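Removed: one protein chain of the complex. Kept in place: all other protein chains.
The block that comes next holds subunit A.
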Amino acid sequence: MKRSVTIGKILAYVLMITFTLLTVVPLVWMILSAFKPHALIVRQPLAPPFTFYIENFILSWTQGHLGIYFLNSIVYSLSATFVTVGLAMSSGYALSKFQYRSGRIIYGFYTLGLLITVHSVIVPLFIMETKLGISNTRLGVILPYIAFGLPFQVFLATTYVKGIPDSMQESAIIDGATFLEVFVKIIIPVATPILSTMFIYTFLGNWNEFILVLTLTSDMMIRSLPVGINSFAGGMSRDYGLQFAALVIGTVPMIIFYMIFKDKIAQGFAAGSTKE
């Protein structure tokens, strides 16, 4: 009995350490390589950088136009996330506390939306945006971001607001508050924990989004960081040093973001899977 526990413990540690190393080693190797000139990366892939070759970062930032991509990513992620979370929260309140029959139909549509992938709408979306003249504009990127964020966020918001006791809303209504006042003054403050989860989860998804920007834009000035980093893989640069520097620029802010908000991100993922 005791022996099997120890063997189990050893196996547990082996598994945990293996997975941890699989995460840490590639990332450390990436960061170290970013400080090496191309020739050293190719000749001695495992050697540590002998000098800190900062030129990689300067060149990849300027040649790869990463500054403008970074800015675009911030604009897209922040604006789309704000609107998605706002719309999802108001829908969540309406769909959980008003008991209209149309509410159930609308909720059903959002649930269906969870199954629909970006790919199944990308062709018509591209055509529609071209016809409307918003393809290749920032608005043309932000609108689909909002729409694709909605189904899951509406689900999170509705589930959460459902759990807020009706009595809070009722007493405010009796005191003469309108439903919109209830939403702003009661529901939103009570729902702050889920709002921050929704915000961080949506932001992460928008920040890493790739295919929509890739297909709906062609103008370099309005593309986002993932597309910018991807251009380092193509013919643009055979300099591995620049590529590693670009990868570090794409990764490090997200690792910091992760270290700060890890619990919120985890909640976002876990909330989608709980049985009701």
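One rule holds for everything that comes next: a contact is a pair of C-beta atoms (placed from the backbone, for glycine too) under 8 Å apart; a residue touches a chain by one contact, two chains touch by 3 or more; residues count from 1.
We take it that contacts and distances are computed from a predicted model.
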Chain excluded from display, named as in UniProt, from "Peptide-binding protein", "Sugar ABC transporter permease", "Malonate decarboxylase gamma subunit" or "Xanthine dehydrogenase family protein subunit M": "Sugar ABC transporter permease"
Which residue of A:Leu66, A:Leu156, A:Ala191 or A:Leu204 touches the chain not shown here: A:Leu204
Positions on subunit A where the hidden chain makes contact: 5, 8-9, 12-13, 15-17, 19-20, 22-27, 29-30, 33, 41-43, 45-46, 87-88, 90-91, 93-95, 98, 100, 103, 106, 109-110, 113, 115-125, 127-128, 143-144, 146-148, 150-151, 154, 178-180, 183, 204, 207-208, 210-211, 215, 225-227, 229-230, 232-233, 240, 243-244, 247, 250-251, 254-255, 257-259, 262, 265-267, 269-270, 272-275
